[in-house]
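Left out: one protein chain. Kept in place: all the others.
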């Protein structure tokens, strides 16, 4: 029997753990229940199909904020570019991904869907999907065994030979690869959106174990900018406000790391009147910070003076106990990077320090002399814990995923080999163009003469691959 | 018997109505209870003195964010400039005002305190005050009759001839003036911080009924900037995020009114990537908007295109039903001005429109064709309803009030007549200086030679009265 | 005979000394020449009437950038609100003031005009005025005796009893007051626009010597904002670029003084990526700087590190030799304040320091160890020396002056006494409104109902006098 791959932490885990208790739900496992949707459909396993109406409402609200994916649905509804696609999906299950799932179906695909995280399923949304006769296997609070059972139900079903995988973290891919290798060989393409999943795909590729083309949609331009720069520019402020009611004007803050996330944080904090410092290891990013009017320092130089410390490096132990020992009373400490390693929170779990939980995601850590620092989300991603990701950002990701599926499913033989690819720039541009109408932005078209002068196709792509935007 | 003055709407009313239910509290009126604080003190009337510890904790947290008032407490603790002052206080009662009250006492004053609003009292804070033997008469959910009874208890008590009034809305002033005119004659000064209360004082003055000096602290420079420009710059973003999870980047917004509040809103929205329009009636403010890079338009010109409509005029019917009929689907509408009149909400209460409450302060108003606009706080002040006022802003107000009391109480005879005064600039500057250390800001001192050259006193005031900052 | 009042330094003096030599002009004093304009007009004294065509061209270009004054000319052309006004004018004489002069005439006034500064006259513009039969007495490079002679010619002429004075510095006012006291008594109003002139008027008023109403247009809102905040925001950058080709990005700069000028400097330098510090004596302005995200320091704290030092205080010896001894190699030092006192330039004229003139307004001062600092304009106003004042800014001043003349000339008896007044807010607003069309800014009008609610006249004024904008 298959020994499951080690469990990967997924971004929403922290957040899910704070949202709502299950006290009002019964304790019977969905796997032991027998439920039937309105039209007699039973090929699903969720918490409670009776919640469908509430979930449908959530999906409808999400659609209003996801102009790109909805536009795609409309534009391609007649073409049905996914007719014949049989997709195993394994993602978070919430109102926004439901919009994606229903879009894939309206483009012609058949799907079976599981959750990529044991905590993040919105049960009412799963109910709404089931009510629409979509085979969905997911609920909040799955056990690890449940988790793999659900994915298995999506891969292995009667009269079902999947030909595409849409994955977020790589679990569906790996389960199929290990448990159903013959089935895996018939897959035409994998679309993967997470850092972790992409990493695993590149490793498979290196090890020559990847027998199908895969698309890394995590690093497409449009998605990257929205997931990092634009989204974090707003969520850093939103998170800190909701968690602490802090006033930003005049506060001194240091942002560790001046990548896209760090740039986003600095932009908005500067706009609200913070005095900003940046710590960087990369001289190019450090030079960018300088040219943006930010002082580049080592954390040590300002640690005694700053009011807010934000990590956005992707590295570990960027803020150490030594730093925290020197922070000033009331200093606010949080992490915007990609994991929970940036702040050495474990070093704070020592007898001489007192932890005082002020709110669900806010701890005061108190030194013997009375100094306290305010630690948010126990060092996990503060924007996922203390604020929410706007549907618009998800719309970008979802459109990217849908286009990657269309591209891989329809690509002529030979265009893609058994390797990991970035989304073609033209499709990246298409995702962007789908979202322009919501800003009432009017694109200029090249004339024939201009296109010729530039050596460009009028429909794009418009930039060389190394272009940095 | 006194017929109570017409009830004045107070700013926190809207907010209070959404915070917490009274379901977990017993229903007996405080006036019918007999309570005793720890040391046998009984001269108070509050909900439940047993909540004192929790309230004390809130006060301590607030103190950490109120550097100015705490600094004043320390600096003046030995002087006791309010020794002999007997103050009738009538303000909101919450953690921040508790810091003010306890500061006044530590500066030498005796006080008796009531609430200026029937909804806004934090019961646990009132308990903490009572536990410290401070005569406080206030609870959340007073009847109007309770309201006046409480104020009366602060004015009229045994062995108590008050000589100062600290008022927020003018109710204590008016009650004393009408019901206890002899007592009122012995008052040495009134400090009033609200727009409403100041308006009432100016009217009294015009009618020659004001027999004591009063200080309008509402219009001091420091307080005005923090209450309006700096505070709203942050709260507009915070309110909209908390209420709707909106993404600001690329959104088109119009701000009606380019006074301090409007300027603050524009600054932060621009910083987050909104495309901004301003509507103005005053050509000077319109010119300022132009020079700040904002398009000045009539609301009608852009109403079909904007995603966000914010009112900040202080006027009425700035947004009419006609405007709302033309707004686009999903448009978000809110009020940052000083009352609930700016948006003609009543015009939306017609049979053909459907109201759908999405969250406590968020309504969708739906037109017959399906168009919906998102109305926040039913047109009341969105920043008070959907976010919170930072303690730092209250610290500025509180320090201003305390200094005004000190000034009026200690002023030599003749300095102030029976009129309404602005806070002397020197004290305005002092309030500012009390808050500089929290920004680690280091003030430069004039040399003797420089002071002489400028014709200034080295200790200030530094500007003529008409200076605009 | 009249002993002339002490000579007052005027703002443009420094600038004039650098603009153009007189080498191409003959050396005969205009007073000894006999010139006749095209239509036989001879009541003028200027350098060379033959330059009129070139001057006319300059005036026409200036008109294009002075929308406000030109609009006023058009709107009031039929009313002729200055019919009967006989104005003695004493201002700089350049293309922009020529637009003002010709506007006054087209509004009905008779004028006689002299220069307020011996260096600042544009001879070709004076020629263009003379060619239009305007009595003008001014040339570049007057002697001090010429200076008073010219003003005298404007006051004392045949068939000429002036009734208004438009002054810039107070010289015309004082000459008339002292030499022609009887004539002065018949004056209906004085309009004065300079700091110096206003100061002299207030002193006269204090000494009870002012027998006519005077209007201080220097401190009107619109003019102040444009002369200081908006104009300096651009000219600081322009001046430093033209003088030194400096790259701003990443440079550390300190601005001494955070008034309107300092605020303007900081805004644009921040926008170009400078790291900024502010030095302040006034705690309110210091708090504003903090809330705007700027570090408030004493000059001493950062003097070793900053690349750019800008003074904007109006005070003296803000930058001392001691400071300059500690500046780093290559530091750039300049003055944006109101006089040449802010930097102690004299302290640099010592034997051990070498001065090296790099360009006309750029000196390198070199220390014995080779360190050099870059001193601009020898410590005088760098924006007047190294850049130019946009016509748009002058348009605001000119419109303000014209309206002040109209107001004083037409005011019913008793409205103004023999005192110094600020421009009525309504007129300040009118000046602003005249300039809105050039930004395509559309003002909103109050409804009757709204005006009533606010207690305002629909035509303004819209704010109380103490409003700070």
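For clarity, chains are labelled A, B and C in written order, and residue numbers in each chain start from 1.
Here is the rule we use: a contact is a pair of C-beta atoms (placed from the backbone, for glycine too) under 8 Å apart; a residue touches a chain by one contact, two chains touch by 3 or more.
Fair warning: this is a prediction, and the values are worked out from it, not measured in the lab.
Only one residue from C:43, C:219 or C:234 touches the chain missing from this view: C:234. Contact with the chain not shown here comes from a single listed residue; of A:296, A:310, A:386 or A:408, that residue is A:296. Annotation: of B:270, B:298 or B:442, B:270 touches the absent chain (contact as defined above).
Within the complete assembly, residues 64, 230-231, 233-234, 237-238, 241-242, 245-252, 267-268, 270-273, 305, 329-330, 387-388, 390-393, 438-441 of chain C touch the chain that is not shown. Residues of chain A that touch the chain left out of the display are 219, 221-222, 224-225, 230, 279-291, 295-299, 301, 314-318, 341, 422, 428-430, 432-433, 435-436, 439-447, 449-450, 453-454, 460, 462-463, 465-466, 468-469. Annotation for chain B: contacts to the undisplayed chain at residues 249-250, 270, 272-276, 290-295.
The definition used in the following text is that only the chains that are shown with their structure count from here on.
Centres computed as Cα averages put chain B at a distance of 41 Å from chain C. With centres set at the average Cα position, the gap from chain A to chain C is 58 Å.
Shown for chain C are the residues in touch with two or more other chains, namely 287, 290-291, 295.
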